[in-house]
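The structure that follows is given in the form of structure tokens.
FYI, not all chains are in this one, though none of them got moved.
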Amino acid sequence: MIKVGIVGGTGYTGVELLRLLASHPQVEVTVITSRSEKGVRVDEMYPNLRGHYDTLAFSEPDAEVLAACDAVFFATPHGVAHALAGDLLARGTRVIDLSADFRIKDADVWAEWYGQPHGAPELLGEAVYGLPEVNRDAIREARLIAVPGCYPTSVQLGLIPLLEAGLIETDNIIADCKSAVSGAGRGAKVGSLLCEAGESMKAYGASGHRHLPEITQGLDMAAGSAVGLTFVPHLTPMIRGIHSTLYPRLSGFSGTLEDLQALFEQRYADHPAVDVMPLGSHPETRSVRGTNLCRIALHRPGNGDTLVVLSVIDNLVKGASGQAIQNLNLMFGLDEMTGIGAPAMMP
Amino acid sequence: MIKVGIVGGTGYTGVELLRLLASHPQVEVTVITSRSEKGVRVDEMYPNLRGHYDTLAFSEPDAEVLAACDAVFFATPHGVAHALAGDLLARGTRVIDLSADFRIKDADVWAEWYGQPHGAPELLGEAVYGLPEVNRDAIREARLIAVPGCYPTSVQLGLIPLLEAGLIETDNIIADCKSAVSGAGRGAKVGSLLCEAGESMKAYGASGHRHLPEITQGLDMAAGSAVGLTFVPHLTPMIRGIHSTLYPRLSGFSGTLEDLQALFEQRYADHPAVDVMPLGSHPETRSVRGTNLCRIALHRPGNGDTLVVLSVIDNLVKGASGQAIQNLNLMFGLDEMTGIGAPAMMP
Amino acid sequence: MIKVGIVGGTGYTGVELLRLLASHPQVEVTVITSRSEKGVRVDEMYPNLRGHYDTLAFSEPDAEVLAACDAVFFATPHGVAHALAGDLLARGTRVIDLSADFRIKDADVWAEWYGQPHGAPELLGEAVYGLPEVNRDAIREARLIAVPGCYPTSVQLGLIPLLEAGLIETDNIIADCKSAVSGAGRGAKVGSLLCEAGESMKAYGASGHRHLPEITQGLDMAAGSAVGLTFVPHLTPMIRGIHSTLYPRLSGFSGTLEDLQALFEQRYADHPAVDVMPLGSHPETRSVRGTNLCRIALHRPGNGDTLVVLSVIDNLVKGASGQAIQNLNLMFGLDEMTGIGAPAMMP
């Protein structure tokens, strides 16, 4: 059994790690930390886990204890992994960071968007961006993984095949993204109340959002040049799910929609977490709820130059905890979908 | 008192007319028709109306009875107003049609999108497109009004100032629109069930939707030339509301966002149903729920050429029944917001 | 115009007062206080009010300023009205308290359930319990009103006719009540998050809830003796509404369900805020959403001794702000439904 620890396990990505790992045949959670809930059993705080973690309780973070794990997940606000990752790596424990700490390669860009200096620039070189559909081989060898953000996962997977193939204009792609409320975390904020976020919809961060530099970094890589992206996130009255609607503009492409469909199917043929749906499909976020899948569908309205790519994920699974486990599986030589392959619940 | 009739009053736009008109000081609903619910009292079918319509019951449509009204609303599927409007107009009764029957000026385009021949092309000439923010004077004199669709209202109001001023590219505007489920009507469809549409989000009609030609007709008019629009509607798990996110691209514009804000404020200064919110705002659909308002906010990410216009309405009010009453008010010389000015409920 | 002030206007009952009073023909809100939001315009905090309160802003509470009002609403946590009401009354300003401060006649009982000494026991004598269906005459003469709680309103209105007529056992009545999440207020609590309270249901306070003594106080009065009540509140995934299902047991009653229906209809014939629905009805909470109504329906399963009374209200209107205005109307000689008579929105 692979022994894993979870730092900061009281939020939604923490409990989602626990839920998924409860069904993972090769992993044992040996430690989970939380300063505020120290001593509380995880199934006391999260009754859905009753019967699955009969003794596990939150403990004060302790480097010694964490270092006894084969791998440690960070399900923490930004900044925490900066402080602890180096020590764990030095002791031979692999680190899978679900926060934004190591996602952006340029420490200055990170500092600008997160409003504080980067806390561990010396580790940026070896940190691997944990998007298996792009970096699978590197992930297998990695000691430190930066798990991609939720919006970045859905947007990148929907655009990468087109960018890699050089089929679209790169100066002005529109990404209109709709997220469930759990994307805002389990913190007690007025804006996340059922009475505030329910029965309503709104954009937020329309003038600029922290996920933008992470997304463009990945798109730049795929395109081999700088990509211009307009990214507008929206808050949607549901618990889980992201729906990204992407509007790339074809450029110098004389093929058909069927050709593009074939391109996507081929690109992801060997990637079990991406499902390219048949032409004509409109993926629903619920079809991936609780799963580590990204479902994608292509449309070409009026047979024009504007392509519409629909890309849906569960923000807490493929957009966070599931993808973290997918990385763990790869790092430890397991099939990448081990423990994260159950179908979505419908309805 | 203005005597009005409602044809096809059992759907959501019908009951919304009844709700709003119950508080209208100058209107009396004298007849409401429904073949299927003939004889049933409206407050039996819609208990929210108990105490407001103590005797009104659904009756078989009867031209004689309808013609005794000063104005008749059609809250019917397409095709019905085609059959009845001419007769009513001939008898001196004004017609306010909430369906799509008279929205598109070109009968052939209508026939193509609605899959049947246009039933009253001879009336298209005098039909006025009932968007008061564009056609107020014509509405005052009109006998036959085509009330705009919900998506078209929110998209046009968000783009018209820019098109009229010639500030944006017109070949490729993106309109990403999110609608509540009531937009699909009160029909018993599997896709509108709480268990199907709840806790999920999806695009639909991504390859083409009936509202497209109506929208482009209005945009063309404002631009003075043909506008290319990519319009993708989405189904959102809420009861009321449309959120349109519009991505026009500035062209030959050397001004600031503040200039654009001033342009919008000026354009709608005299239009009480449009609220241009302060810079930095992100309008919520709930802020217009139950009201005849369109709230608009502007963003310019990274100070670039792509503008983001956020435009929200209640699809059943400013997107249907409220706008119909706004037209009625104008046709009968009343203040245009009479009876439709109450604030939205929050939360 | 009646000049009114609102103390503590940032919560849900505060904004609901503002929404309803915006349409009230005889009331002007001249002052609204909030320490935390001092200086902020109300329509800045609550965009639904844009266009309705063009100058009103939150101010520091100031006895002088409040005393210039004809009446002051307290939309505050418990304890605040204790501190301020006496002074206002002494200056001739009437007080309508939406909090629990003056609901319970026995200061010791109050202290026990609210965990602090009663702050103004000297005012308990003149405080009138503002349930117009019971105390209408006293309300007309009152200077200090204790607006009933939401659960207490729905439960009392459903049981009072039976208790007054002496038709039911009084030792063991069951009240199973389901409340929307807005009942928990606008405070940032984890339990009120959309992701916590959505798509789920639970009981709370099953072993004892603060509304219990308020309810039994009212039932005792109606029965003329002590009533035993088991009251279990539940949290329901919706924004507004309370559904109380009451299970009184008939005792020494040889009549029919129709007789009981007649009893209810007669009891409330002169009370416009109570709607006794026809036999066979199942009132929906949405049928009273946003309105000052309580709709009631009676059932008698298997023609047995257990009666089922269904009683629904909007917790923020008839359960709080609407009822407060109904009291204001009575105190100032207006029709009691002035400004609070618009029909519910459906859907």
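Note that the chains take the letters A, B and C in the order they are written out, and that residue 1 is the start of every chain.
Rule of thumb we're sticking to: a residue touches a chain if its C-beta (ideal position, glycine included) is under 8 Å from a C-beta of that chain, and two chains touch if they have at least 3 such contacts.
What you see is a predicted model, and the numbers here were worked out from it, not measured in a lab.
J.: All chains share one sequence here; work out the copy total for the full complex from the 3 shown.
T.: When the whole complex is considered, it contains 4 copies.
The definition used in the following text is that only the chains that are shown with their structure count from here on.
J.: So chain B and chain C: same face meeting same face, with over half the numbers shared, or different?
T.: Chain B vs chain C: same; shared/all numbers exceeds half.
J.: Could you give the separation in Å between the centres of chain A and chain B, each centre being the mean of its C-alpha atoms?
T.: Whole-Å distance between the two chain centres: 39.
J.: Let me have the rounded angstrom distance from the C-alpha centre of chain A over to the C-alpha centre of chain C, please.
T.: It comes to 45 Å between the two C-alpha centres.
J.: Centroid from C-alpha atoms only, then distance chain B to chain C, rounded to Å. What do you get?
T.: Chain B and chain C have C-alpha centres separated by 36 Å.
J.: Please set out, as single numbers or ranges, the residues of chain C touching at least two other chains.
T.: Residues 12, 182, 186, 199, 239 of chain C touch two or more partner chains.
J.: Applying the document's contact rule, which stretches of chain A touch chain B when the two form their complex?
T.: These residues of chain A touch chain B: 172, 174, 176, 178, 195-196, 198-204, 206-208, 228, 230-232, 234, 236-241, 243, 245, 247, 249, 280, 282-287, 289, 297, 299-302, 304-306, 308, 310, 312, 347.
J.: Taking the touch rule as given, give the residues of chain B at its contact with chain C in the complex, in rising order.
T.: 12, 15, 19, 22-23, 46-52, 182, 186, 199, 239-240, 272, 275, 277, 281, 283-284, 286-291, 293, 295, 342-347
J.: Hey, which residues of chain C end up touching chain A in the complex?
T.: Contact set of chain C toward chain A: 12, 180-182, 186, 188-190, 192-199, 237, 239.
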